[in-house]
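Can you read through this structure? Questions will come right after.
The other protein chains are all here in position, but one chain of the complex has been omitted.
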Amino acid sequence: MFRYIIRRLIYMIPVLIGISIIAFITMYAAGDPIALIKAGKPNITQVTLEGLKRYYGLDKPLPIQYLSWLSNILQLNFGNSLYGGRPVNDIIAPRIWPTIELQVVSLLIAFAISIPIAVQSARKPYSKQDVTITSLSLFGVSMPTFWFGLILIIVFSFSLGWFPSAGSQGVAGFVWWGNPLLDQIAHLILPVAVLVYVSLAQNIRLIRANMLEVLRSDYVLAARASGLSERKVVYGYALRNAITPALTFLGIALGGMIAGAPMTEYVFSWPGLGRQYVASTINLDFPTIMGITMIITVMTLIANLIMDILYVYIDPRVRIR
Amino acid sequence: MKTENSALNKTPKRRSASQWAVAWRRFRRNKAGVAGLIIVLAVVFVGIFGDFLAPYPAYPNLGALTPFNHGDVRTPPSLKYPLGTDVGGTDVLSDILHGTKYALYVGVVVTIITMAIAIVVGAIAGYFGGWVDNVLMRITEVFLVFPSLLFILVFVKVLTVGAGVGSSINFLGLSIPMGLTIVVLVLAIFNWPGDARMIRGEFLRVRELEFVEAERALGANNRRIIFRHILPNILSSIIVVASLTIAYAILLEAGVSFLGFGDVNTVTWGQILENNFSDMRIVWWAEVFPGLAILITVFGFNLLGDGLSDALNPRLRD
Partner (left out) sequence: MTETLLKIEGLKTYFFTEAGVVKAVDGITFDVRKGESLGLVGESGSGKTVTALSVLRIVPKPGRIVEGKIEFNGENLLSKNEKEMQSMRGREIAIIFQDPSSSLNPVYNVERQLRDVLTAHEKKMSKEESHRKVLELMNLVGIPESEYRMREYPHQFSGGMKQRVAIARALALQPTLLFADEPTTALDVTIQAQVLDLLEDLKKKMGMSLVMITHDMGIIAKMTTRVVVMYAGNTYEIAKTEDLYEHPRHPYTASLLAAVPRLDRKKTLSIIPGNIPNLIEPPSGCRFHPRCEFATKKCEETPPVLEEVEPDHFVACYEWRNITLKGESSK
């Protein structure tokens, strides 16, 4: 088990390097940054351009640029922003936690809710209850995430005024619901609701499908035949088998969720990496773009790793001797 | 032994037993799938005739800041403008109708490109196996792990900075917007790995079936096996995935446009949402209804895909 984790961590490294190379090549091969800056600011003088070139080390050959960038990255120095010149670290650092907070809270809630719902749905397939849930799930998967966020804002924030519509904290001294902690929660509710609903839909569909198959299996029948209580049969025997295929997919979905952070954060003006990424990309601020990309990739890989470990823990057939 | 075949002679006449006929009958009974088909057909209809159905003509959407229709900016839904007007004064209903063809364009083209690449890659990997398979799978794995949306945004931005404003090319008599096409290409580039894996899996599965061995024993060469034997068996999976990919592509394009990376001159549904985002408090109708259009369309394709899946790959429902 332990060896498995180590092996997976080692495996992550070449993947990270691969991604960093791809990211690097993407940014630079997509267009000479100097030309792009010029396209954005046509009045810029040649001298300034040359100066920028030297400042950002863009006059050195590509591999050298890559290596120096990489070594900087490893020391957690992401360089300076092309847009304003601030160190990228200063831009990224305070935005990491809000993104993690949003993702983790949403994932935990979504997971916790989806399991009982999916199980109950699978136990009485095609019943009224099940059909309603299945339809709602399909609905949820068909909905543009950001649009759902917009709807929630329009209804609950603008119309009803129950929740704040933007940001992660109250501004200008105004605190929602009395104290700072509740203020945080108030701000979390709508964005979390959006993320939860969408991933809830995906989770439920997947787990329910697997449960339906598992509930037909011989070992579930045998467990019933041995006199085990219904609860034990369903939650102990069936569920454990049904979840494993769902986990791999969940790992990918989680990666998708993290990568989809830009949408939700943009809609709710949530001060996280996603929203920053959108702004930086519009400005073609490459150092920041790269920095955020690497961080999000690391987060995704870690999330996948956790999922893989869970998988191996639950399903012993996968353990390699 | 003498046999009295009285009961055997009474076997009822059999209905058409071709695979597709059976699947169609199954599909017909799936209410959800049929509903999806109806929605999709309706959307396609609007896509083709949208320009004629819309009460107001399409207008080049130069940032949507120009009052267009008699200066009726930001009016709520009324008889004159059934779904209201947006910040630029354009009728929301017309915008939605005009935008339908773009949504379909995105969905279909992304799917075609994705499927083409995915089938080729998946077939090679799944059929030939070995190191070819390994290499291809590593590549797709990298694609799956990293955050595609982030890369999509960057690619689109970088590629559209250079592209001309409002340019379009003439293809078979239709005017195809460049900006949107760039988005379509980028989406396809990042979408094919997922489908390639699925197709490779299917190839592996079918390859191991006995009839393939039998064919080989009869002397069929690789190409014949792939095209005449394996592909037809995979066709049903491909159709299902295609339907779902169309749904996914439409959603993704909406998101990309919404974040501001779309083609500003092409009024896709996502673009409408982007234009009116800052004024959302007032022109909520311009945010709600285009999104609803997206929702219904995607929902339709998803239902269709699910229905097809049920009909073509029957699982034992009892």
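Should a chain be cited, it is by its letter among A and B, assigned in written order, with residues numbered from 1 in that chain.
The working rule: a residue touches a chain if its C-beta (ideal position, glycine included) is under 8 Å from a C-beta of that chain, and two chains touch if they have at least 3 such contacts.
Computed from a predicted structure; not experimentally measured.
Chemist: For the chain left out of this view, which of A:45, A:75 or A:226 touches it?
Modeler: Touching the chain that is not displayed is residue A:226.
Chemist: Can you list where chain A touches the absent chain?
Modeler: 216-219, 221-230, 232, 236-237, 240-241, 244, 314-317
Everything below uses one rule, namely that only the chains that are shown with their structure count from here on.
Chemist: Report the residues of chain B in contact with chain A in the complex, numbered from low to high.
Modeler: Interface residues on the chain B side: 32, 141-142, 144-151, 153-155, 157-159, 161-162, 247, 251, 254-255, 258-261, 270, 273, 277, 280-281, 284, 287-288, 291, 294-295, 298-299, 302-303, 306, 316-317.
Chemist: Can you list the residues on chain A that touch chain B in the complex?
Modeler: 15, 18-19, 22-23, 26-27, 30-31, 36, 39-40, 126, 135, 138-139, 141-147, 150-151, 153-154, 158, 216, 252, 255, 258-260, 262-263, 266, 277-278, 281-282, 284, 289, 292-293, 296-297, 300-301, 304
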